[in-house]
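The complex appears here minus one protein chain, its other protein chains still in place.
== chain A ==
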């Protein structure tokens, strides 16, 4: 018993192997992991066996991804149908019938109204400028009826800025059809361009703002305006009027507000998902962003639901 513990019996042939260090190394080598760099034969065998394995592996992962994607797209489609029906339902229930009183009635129960609403409109090739201006006119009418004093319209390419006087004419016509003779006064502005009132402010004393102010902005009022401000600040610093320490958040805010628009309270998107498309970044810090998932049209119900959402008010179906 004790002898066994001390020296286990080893076959005589083996014992010889273990006594010789070279033989021992050769024996052990069989059990060691082979080094690829040393042995040129191994990589070949590996590369022969690997493609199948990797192919199956990648195929398997792709299958899983495909399954996941199909589940997600099923879910998205179901959501689309649900939202589509819901949006239709809302647009039937809430329609303005071009009557400011109806809009006022819809808005009356809200605790708070945004003072500055912003919308993002997209230029579509089919509709062209006419459709864009038509949307602006409609939204301005809703704002005027709801009692929102400022509306800013963001359109990425800046097409609207070229048609200020046309937009003013069409919007006043639309306001006329909503309100009749006593229509609200309107002023259309765009940064770096003279304001257009179309004779609306004749009756109003100086300094008093018109009932509705519409501001057209585009992507150049976003990053570019910040870059312009940077250049101005650099110039001032070079002239020695200010130092690096004078550049503060307040300083930039003041500069940007004079260059572009003030911070909006509510931003309404008419697109199915939230993409800001280059909307001025500095100004949207605390802006409520509203969009309806899977909605693709500019409609009164979107506007109204945005206002309800802003006031944190629940919408009851029907009136």
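Points worth noting:
By our rule, a contact is a pair of C-beta atoms (placed from the backbone, for glycine too) under 8 Å apart; a residue touches a chain by one contact, two chains touch by 3 or more; residues count from 1.
Everything below uses one rule, namely that contacts and distances are computed from a predicted model.
In the listed set "tRNA (guanine(10)-N(2))-methyltransferase", "Rab proteins geranylgeranyltransferase", "Alkyl transferase" or "Cell division cycle protein 16 homolog", the entry agreeing with the UniProt name of the missing subunit chain is "Alkyl transferase". Residue A:150 is the one among A:150, A:167, A:218 or A:260 that touches the chain not shown. Touching the missing chain, out of A:142, A:163, A:216 or A:282, is residue A:282.
Among the residues A:72, A:193 or A:297, only A:72 touches the chain that is left out of the figure. Residue-level contact of chain A with the missing chain is found at 68-69, 72-73, 75-76, 114-116, 125-126, 149-150, 209, 222-224, 226-227, 229-231, 233-235, 237-240, 243-244, 247-249, 252-253, 262-265, 273-282, 284-290, 309.
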